[in-house]
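Apart from one protein chain that is not included, each protein chain of the complex appears where it belongs.
Take a look at chain A:
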Amino acid sequence: MSASVSRPDAGGHFGPYGGKFVPETLIHALEELEREYERAKGDAEFQRDLDETLRDFAGRPTPVIEAKRFSEAAGCRVFLKREDLLHTGAHKINNTIGQCLLTKRMGKPRVIAETGAGQHGVATAAAAARFGLECVVYMGSEDARRQKLNVERMRLLGAEVREVEAGSRTLKDAVNEALRDWVTRVRDTHYILGSVLGPHPFPVMVRDFHRVIGIEARAQFDALAGGLPDVLVACVGGGSNAIGLFHAFLGDASVRKVGVEAAGHGIASGKHAARVPEHSVGVLHGTRTLILQDEHGMVRETHSVSAGLDYPALGPEHAWLNDQGLAEYSHASDDEALAAFEALSRLEGILPALESSHALAWTLREGRKLGPNARVLVNLSGRGDKDVAEVLRVTGRG
């Protein structure tokens, strides 16, 4: 039922978005990946390996809890899907386990990844170690500075971290460099893309590996509170944690789905990473979608206090859901996210990732309008331990 609401065509197009905009050298690898993924989906052994690894290595299922003290502050009932409890600290590991298993099936010995906050890099490094794969992670040097702890974690997990000095030295530049590596070593390397971005089949495949979030949450919410939530809220960088939560509810028109982009210093300042307000269509990193660009089609630099949201392209399926009115997109600023970070920490004893703090910030801002009976399920996509130094720095305490 719900899966059919948003299904791409055979070329991976969601309406005008998506597709496969890559150099010819990569076409073969994408086709191989697509074939292998289709085969794996129907293979009981693959599914068993995936389920077992998600359970015993990553710690699934993650619980849903009601956040009662935070609810008082927000003015509505707030429930949290605890992806922050997963091994390595964020939802990202759902995808890296799936893709490492696929890499083994394809017989490739080496994986590469890009990372912004470092969470996807850490999750890739951990899964690669578990499955005995060589691992190289590309990270913008600005992000490496903001997320020092994660750089060291990746190294301890046996990955080589290559800092990228080009452009704005953030996630976009790390993706460029990972694509250049892949186009060179495509025959022995799989690129583990970290969000619902890039050329087909990545947006679909990464989404499918995260669908478990919404599938679990739907049953857990029903058991805990009865029925369906009124609103789902998730932060949107590329959009993997958001699509993972939304997907199991796409057939439920009564459930509002809100994706929260990073407004940085505010939309008017130009220093942000919110793609939906400008609704400008472009091609970046293999997909056609909404991107931040100038009048010449040059991709703009973005800003967010959270490295994981600091990226100029929106996942193509989100662009499509937005146009179809099947999900809505809002944004939260750096300051709002920092306030939400502190609020959840003090009120619930949970340090949220700065990325997830954007979803919490939307809830704090909009909760009173929703009213005390509204039931809001927030995807707590990751934990905030990695962000402590950065929060102290930007709030002048570090």
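Note that contacts are C-beta pairs under 8 Å (C-beta built on N, C-alpha and C of every residue); 3 or more make two chains touch, one makes a residue touch a chain; residues count from 1.
Basically, contacts and distances are computed from a predicted model.
Student: Which choice in "Cytochrome c biogenesis protein ResB", "Amino acid ABC transporter permease", "Tryptophan synthase alpha chain" or "Recombination protein RecR" gives the name that UniProt lists for the one chain left out?
Tutor: When "Cytochrome c biogenesis protein ResB", "Amino acid ABC transporter permease", "Tryptophan synthase alpha chain" or "Recombination protein RecR" are compared with UniProt, the left-out chain turns out to be "Tryptophan synthase alpha chain".
Student: Any idea which of A:Ala44, A:Ala223 or A:Met298 touches the chain not displayed?
Tutor: Of the candidates A:Ala44, A:Ala223 or A:Met298, A:Met298 is in touch with the missing chain.
Student: Which listed residue (A:Arg169, A:Lys257, A:His285 or A:His303) would be found touching the missing chain in the intact complex?
Tutor: Per the contact definition at the top, the residue touching the missing chain is A:His285.
Student: Considering the whole complex, not just the chains shown, which residues of chain A touch the missing one?
Tutor: 11, 19-29, 166-167, 172, 176, 179-180, 183-187, 281-286, 288, 291, 293, 295-299
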